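Inspection log for the structure reproduced underneath, given as structure tokens.
Excluded from the complex is one protein chain; the other protein chains are retained at their positions.
Entry: chain A
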Amino acid sequence: MATTRVLEWLGRFYIGLLLAFLYLPIIIMALMSFNVSPFYQLPFEWTTEWYASLWQNDQLIAATWNSVEIAVITTVICVVLGSAASLALYRYEFRGKKFLQALLFPPIAIPWLITGTAMLIFFFGVGIGRGLHAILLGHVALALPYVIVVVSARLQTFAPELEEAARSLGANQWQVTRRVTLPWIMPGVIAGGLFAFAVSFDQFVVSYFLATPGQTTLPVEIYAAIRKGFTPEINAVSTIIIVVSMALMLLTARFFKFGGEK
């Protein structure tokens, strides 16, 4: 009895440590975005000054909108192409299928620094150059394997008899996909979409290489701002982003039970 209680407390302590490790830096940053002192000085004095000055910082706001726009477009493209590719890999047998599936993993493992360099050189070589369009292309290429891997994993749990049953009831290929297969893989599609969004929105390395000075994304802009001299506006914009993205995650988790069978 005594040992189980000790173990239970150890477990709780471990979880507490883990959560602190994950969230403490973020919480401190969020608090400091409301502190008067720009140098993390205590005592804590409440202010919304940094949010007000963020509102004036056109460069940061422009970069934020660029990031959101690129992340949304990347998500849409990757979800559509990735789900279609997963369905094709699931339904059809063809030569080189195994090889093709194996080829999906290296892009996830190759360091982004290397991918970014390679993309920069390649895009220059073929005349795509740099800019937001190049960043978008790069992000789609980076995020697509994640969607395919996640949706394919979901499809592994799909019973092929469901498609057969639908066909035996007179449904054509499109009706089968829309009414039976897609509803089943939807949690995977949502999860894959969140991955794609995160890969794009968090992306620094590849964006840094492919951005032009005036047209850039938020992580690149934050990096540039920190190099010039840190201001709590960065804390403010980061806090806003954290709140919005956590709200999004919680909402999706609420509506789609990930990993749930039913």
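Basically, a contact is a pair of C-beta atoms (placed from the backbone, for glycine too) under 8 Å apart; a residue touches a chain by one contact, two chains touch by 3 or more; residues count from 1.
Note that in this section contacts and distances are computed from a predicted model.
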### Query
What is the missing chain called in its UniProt entry, if the choices are "Spermidine/putrescine import ATP-binding protein PotA", "TonB-dependent receptor", "NADH-quinone oxidoreductase subunit C" or "Cytochrome ubiquinol oxidase subunit I"?
"Spermidine/putrescine import ATP-binding protein PotA"
### Query
Thinking of the whole complex, not just what is shown, which of A:Leu120, A:Val151, A:Ala166 or A:Val237 touches the missing chain?
A:Ala166
### Summary
Only one of A:Gly96, A:Pro111 or A:Pro183 touches the unshown chain, namely A:Pro183
### Query
Which residue numbers on chain A touch the omitted chain?
159, 161-162, 164-172, 175, 179-180, 183-184, 262
